[in-house]
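What you see is the complex with one protein chain gone and the rest in place.
What follows is chain A.
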Amino acid sequence: MAYFTQQLINAITLGAIYGLIAIGYTMVYGIIGMINFAHGEVFMIGAFISLIGFIICGSLGISSAPIAIVLVLLLAMSFSAVYGWAIERTAYRPLRGSFRLAPLISAIGVSIALQNYVQLAQGARPKPGGQIVSGGFNLFTADGFDVRVTWLQIIIVLVTIVLMAGFTWVIARTSLGRQQRACEQDMKMAALLGVNVDRTISLTFVLGAALAAVAGMLFLMYYGVIDFFIGFLAGIKAFTAAVLGGIGSLPGAMLGGLLIGLIEVFWAGYFSSEYKDVAAFAILVLVLIFRPSGLLGKPEIEKV
């Protein structure tokens, strides 16, 4: 039981990170119907900017962890958002209205280019991030096994909950959210009614990139090591989460992220850690086969 609880705590932490990335996929898919394959790379860049931000904070003598975290969070979010904007503007917008697979292929190109760009600029070696937040407390002890919750895990889950709540509010209550939902339903009609479609889509990418950057920072803090290749696997898992929850649905992305975290951690904990990624991919395949619209998604009707 103690081992189970510990795994559950770890899984929720991991799931929170996946959920944050998954939101970017789900929103972009919802609004323009494309898989933003480069989203995982934005997450990776967010992690790198966070790493650089923490080192800068260290050299500026900011020793208080909360201040450093907030500063780095803002830094990573804003500068990754520029990446999200630039990617959409240069690689996807010219392809709107092209044949269906064109944006996906372009996105794969962006992903390859960004990976190698970071590898060139920052080197191929894994970068240790150091420990920003340490310590924690014992929840309880059973069967001679300490169930431990670290402060970091609490921070990760709290940050995720706050961001997701804020985000749900943006989508449900603000004019940006309304415009976004309008574009999702019918882009042409929304444009006719005075919604600036280009701007709305750009903002979707910006918001998605900012959330991915947060996930990148949390990933850096949680695992302590990043390299230029983390975006690929994390991106695919987050996409799986988005599909599992029902692509296009925000609560679905969060639920899917949580489930993927659970599956991965429990598979590694109880079966074999070598095949934990296989488990995640297998889930993706199974979900798409048996429930392509996901857990919370609406079935899609193909229109002629």
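Here is the rule we go by: a contact is a pair of C-beta atoms (placed from the backbone, for glycine too) under 8 Å apart; a residue touches a chain by one contact, two chains touch by 3 or more; residues count from 1.
Going forward, contacts and distances are computed from a predicted model.
Enquirer: Which listed name, "Hydantoinase/oxoprolinase family protein", "High-affinity branched-chain amino acid ABC transporter permease LivM", "NADH-quinone oxidoreductase subunit J" or "NifU-like protein", is the one UniProt assigns to the chain that has been left out?
Expert: "High-affinity branched-chain amino acid ABC transporter permease LivM"
Enquirer: Among A:Leu20, A:Ile45 or A:Leu211, choose the residue that contacts the chain missing from this document, as touch is defined above.
Expert: Within the whole complex, the residue contacting the unshown chain is A:Ile45.
Enquirer: Please identify which residue in A:Leu8, A:Ile62, A:Leu104 or A:Leu176 touches the non-displayed chain.
Expert: A:Leu104
Enquirer: Residue by residue, what part of chain A touches the chain that was omitted?
Expert: The list for chain A reads 34-35, 45, 48-49, 51-53, 55-56, 79, 82-83, 85-86, 90-91, 94-95, 98-106, 108-125, 127-128, 130, 232, 236, 239-240, 243, 274-275, 277-278, 281-282, 284-285, 288-289, 292, 300, 302, 304.
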